[in-house]
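Just below is one structure, and these are the notes that go with it.
Removed: one protein chain of the complex. Kept in place: all other protein chains.
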């Protein structure tokens, strides 16, 4: 299942060292001004090397719109986005062909498919998120029309919450050939009440799936999240006043449906599994091996996940919004 | 969207004070021995009044199979399960017709539908989970054939982890007309490697959606979960040995695909929103109101969510298993 | 797959001689007045014994709404409809337990499931359409709000097109222990332009699937249909004038999208496979058998398929309408 969404459906493809990565968006409304210039900045933002905290590798990813627009405006037909991989040299990875890297999908992919593109993780590479970010940029453009914004930020790295603490945690980890985890928070502003469906397609369930579906994410919480499990009802319930809710422990969602307050989600991102420190593992023959993973890996992938988490959240919100429009239109008909 | 699953698809219906609740299972394999006696014990288990920790209300929920079996065996056609509501008296709830209860879905449902069955929460009631448990019992029966088991337990209540501490937290909350939250852990044993799909339908993403889709759940984590965000890579990566993984911070899932280790998920359950303590809220006219919610509500719904969390997890695993069978069968053909 | 539709989703269940048949409707808009009295007349209409042309068996099918309405109005939650089978005696069918009836699904079901409810066809019985008709009645109610009507009629029986010719064809077939096929035409009036999606979900493709999915239907055509294959372009193209289309060979659909003209579909219904005349077949052991199928079977099921074809068409149109509302709402937002 490489398709996401029910109304604004995004199908992604591509491996880290294949010819290209991309996405096909099906269900984008017609009439939206859209060119590559609307998407490229989002890709640039997720690019490595844009701050001192991330890997200095150069990737110049250029997105191209292959279909779905005419004279710079969406036509309602599928929008195909493609990013060609400039550097498909995969010599670096030959040494890893027969080894299962700990913390990576190598072992489970092999168990599933019996075959695996070992070059840089193939489909399980973080590069796959490029397709999501490209599609999310189009979703964000659609959400603008509703005045809805989605903003993510790093809220914690290796238990540290100050900018200095976070930077230091990363710097130290890199020096030691190790890596660190972190927490990313995403906030949706301007979201109307009524989005989401009761029962299985609760808005928080959709957000949880969207965010847990990002590689390296091991936890998702909404509003007070795990802290709510340690609260009392009198403390956790957000009182309602004539001016709105007096508190947001709910994180903007009650009974799976948005309340009109900001939607707040947080995700736990594990430390980058690729580390230079020696690790014990096995090869495909089942024999013991020791490995050190070289190359320029981000010591903290949480940093690079910020735009991905924003994009996935934007996709969920837009999808729920289109779902709502369906019934609004019907209800607006005179009986 | 009241349907869950792609292969073993469960569609649920019913309100807490309507005529009946139930589920239709589409995609259950033929040839499985199945009668009401396989399902009833699971319903009994989620029933209130079965321990000192839960509400003493009596509900005698009898499940009936309306279709899909012939001479006690599934035929491959849809299995309809129904539980009639014995007590549809809703007088208790008349006082709440025009009031939005804090922490409940009253406000958001009204925003969404413009209309609301206010009797006991209607569709947003915890009683809705009855349908899930009935369907989950069938899924569990199917999983038996693979030797897969799903077991849940309360791991924490109001921050307390010992049986005595948890009991006391609940007792105190009840005495004070308040409620407490808790944490539920679900473990899947016997799960083969290779379940789940990369990218959007990662096994952990599906589990996250399934569990976050249970009312009152505000967080989901897999394996080390949020703790992983505070770890280093060298600590979080599970080394691989010829005898298997030496650790399970991954919670049995790498790259969204099961590794063959036990799958471990934990959920944060908020305190029961219905409390006797006075709360500030508004009515549907927007005017200030004070309410105390009487009746016999569970002071800690986490306790009752255990079988629901098990059932939702069983549904996810079975669905992924059927997905895997699809490709196994194909691959088994000689080229 | 016992679910039909993307937006107004109908899941059906039930066998002809099981406990009950029914449907769960998911995605019905809130705020529609709906009671059993809106549905029952449609079920009565499909009942046998309502004219001299159909079987005189008595079935008193009473529909019951189990959920999804509150105080006589839909709430947006799933609507469960159930019809209990009054007469589950299946002694008549014991003789057929081990025989594959020609023209029926007996052989193919056994090949698929390895198990089969042989009583009256089980899930493959014409009685299954009861669920569709019940759900279609709700769809028709929704379409009323848009002024859209769906009307079916028999247009041909055994090649005869006059009322007298058709009656005689049926009478003769019955006397001879045989049966006859026929053609049913369905017309949608008041349908707005713009429904349907290009490529795979063309409105005519959806109608074709809906109608071919009715048991005994062997062909579907839209507008001029098979006659178009014998025309020239200059003859088949409907000219367009300032007052609209001057002709409707297109049957109200161009490029898979409705044009605003009446939508016209016709289906070929095969003769009832259950006939008293002796037929050659085999039993489950593979041995030759001769059978005569007794009981009171309709000599021409085309007659009874009329309301089913209407209902399936209504489901398609409503589904496409809700799809259109989704994008209309979006486009109506100021940029």
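Letters are used for the chains, namely A, B and C, taken in the order the chains are written, and counting of residues starts over at 1 for each.
To be clear about the criterion, contacts are C-beta pairs under 8 Å (C-beta built on N, C-alpha and C of every residue); 3 or more make two chains touch, one makes a residue touch a chain.
No experiment lies behind these values; they were computed from the predicted model shown.
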For this session: Using the definition of touch stated at the top, determine which of B:1, B:30, B:250 or B:282 touches the missing chain.
Result: B:30
Exercise. Any idea which of B:181, B:198 or B:225 touches the chain not displayed?
Worked result: B:198
Exercise. Can you list where chain C touches the absent chain?
Worked result: 1-4, 6, 12, 100, 102-105, 107-109, 111-112, 114, 123-124, 128, 156, 158-159, 173, 178-183, 193-202, 204-213, 215, 218-242, 246, 249-251, 253-260, 268-275, 277, 279-282, 286-288, 302, 324, 331
Problem set entry | Contact set of chain A toward the excluded chain (per top definition) | 1-3, 9, 11-15, 18-22, 24, 26-27, 30-31, 64-68, 70, 73, 75-80, 82, 112-117, 122-123
Exercise. Tell me, which residues in chain B touch the chain that this view leaves out?
Worked result: 7, 29-31, 76-77, 142, 145-146, 198, 321-331, 333-335
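We adopt the following convention: only the chains that are shown with their structure count from here on.
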For this session: Averaging only over C-alpha atoms, locate the centres of chain A and chain C and give their separation in whole Å.
Result: 44
For this session: Give, as an integer number of Å, the spacing between the C-alpha centres of chain C and chain B.
Result: 36
Exercise. Residue numbers in chain B touching 2 or more other chains?
Worked result: 1-3, 12, 112, 114, 123
